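Here's the structure, in structure tokens; my notes come after.
A protein chain is absent from this complex, but the other protein chains hold their places.
Order of writing sets the chain letters: A and B. Residues in each chain are counted from 1.
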Amino acid sequence: MLFMNSPLEQFEINNFVNNLSFLKFTTFSLYCMLVLGVYYMFNMYVFKSGKLISTNYNMFIEALYSTMLNMVKSQMGNKGNKYFPLMYSLFMFMLFSNLISMIPYNFAINAQLMFTISLSMTIWMGLTMLGLIKHKFEYFGLFMPSGTSLPLVPFLVMIEMISNIARSISLGLRLGANMLSGHLLLTILCGLMFDFIMSSSFIIAILGFIPLIMILGIVSLEFAMAAKQAYVFCVLTCSYIKDAIYLH
Amino acid sequence: MQLVLAGKYMGAGMATIGLLGAGMGMAIVFAALMNGTARNPSLRSSLFTYAMLGFGLVEATGLFCLMMSFMLLYAV
């Protein structure tokens, strides 16, 4: 019988190769490789034949392509075309890693808060540099909405600046907290049902099957969350890039 | 020691009060979606994507509370 001591045990990282530098091969790197493999298989193998009439797998990739293209176009217009590969690969990475983590007994990459927050901080820092290079000192005009009266200016600048800095953490924390709490919730609920079913009384064991319906609902909610958090991450990154390029 | 444990559990329970706001926010998002769709049904697809975005943002706020209570229970 398999015991889970604590619900947080599923997020533990194992070290496969005992190497003290940062190049060591861990669970995290294994699952990163897996995501890359799934990405490669879906995107390269599918289009290898170069047929014009699409099969089902081609439809999947083409639907994702047009969704992402619509998102980038509607947010950034024609100037945003060169950010399309970045958004596409970010979306694919998030989507495949979230979906792989929904398979039972697998590891969730995006529940590692340190990785997601560092990713969002990197994105935020890159955007700030982009804006500063593009607009020089006019970039700070982002912190003041147009048409404010003069006495309100210092407060508004402070508030806008704080909200702009908080983006760097909240973008990654949203993704990480969603995945973390979703997987914790599933583990705790399944542990509860397991305790019921393993009890000695027959009636309680039958009663233990009732929460199965609720668990089914929550699992499907988690699948929807896995896709939607990837989408939300990309939409927010797009709107931040738009802010940095166009200044409102 | 028992007192610290009791405080931990009480704090974890109280952290979930914030889910109230997330529930209200979700209700407002979908009520606004229905309202907008009823007024102009042709805008349904574009309104739906915005509603999904809003739902994602609102739900994340609720999950921060849930994460706080999980952290109090298992991490501290």
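The definition used in the following text is that contacts are C-beta pairs under 8 Å (C-beta built on N, C-alpha and C of every residue); 3 or more make two chains touch, one makes a residue touch a chain.
As a convention for this text, contacts and distances are computed from a predicted model.
Q: For the complex's missing chain, which UniProt name, "Tctex1 domain-containing protein 2", "Exosome complex exonuclease rrp4", "Cytoplasmic tRNA 2-thiolation protein 2" or "ATP synthase protein 8"?
A: Looking only at the record, the undisplayed chain corresponds to "ATP synthase protein 8".
Q: Consider the whole complex, including the chain that is not shown, and state which of A:L90, A:L142 or A:L171 touches that chain.
A: A:L90
Q: If I consider the whole complex, including the chain that's not displayed, which of A:V35, A:L127, A:L173 or A:C190 touches that chain?
A: The single option touching the absent chain is A:V35.
Q: Suppose we count only contacts with the excluded chain; which residues of subunit B make the list?
A: The missing chain touches subunit B at positions 71, 74-75.
Q: Please give every residue of subunit A in contact with the chain that is not shown.
A: Contacting residues on subunit A, toward the hidden partner: 8-9, 11-13, 22-24, 26, 28-29, 32-33, 35-36, 39-40, 43-44, 47, 50, 52, 61-62, 65, 84-86, 88-90, 92-93, 109, 111-115, 118-119, 122, 180.
The criterion applied here is as follows: only the chains that are shown with their structure count from here on.
Q: Within the complex, which stretch of subunit B touches subunit A?
A: That would be residues 52-53, 55-57, 59-60, 63-64, 66-67, 70, 74-75 of subunit B.
Q: For the complex, give me every residue of subunit A touching subunit B.
A: 6-8, 173-174, 177-178, 180-182, 184-185, 225, 228-229, 231-232, 235
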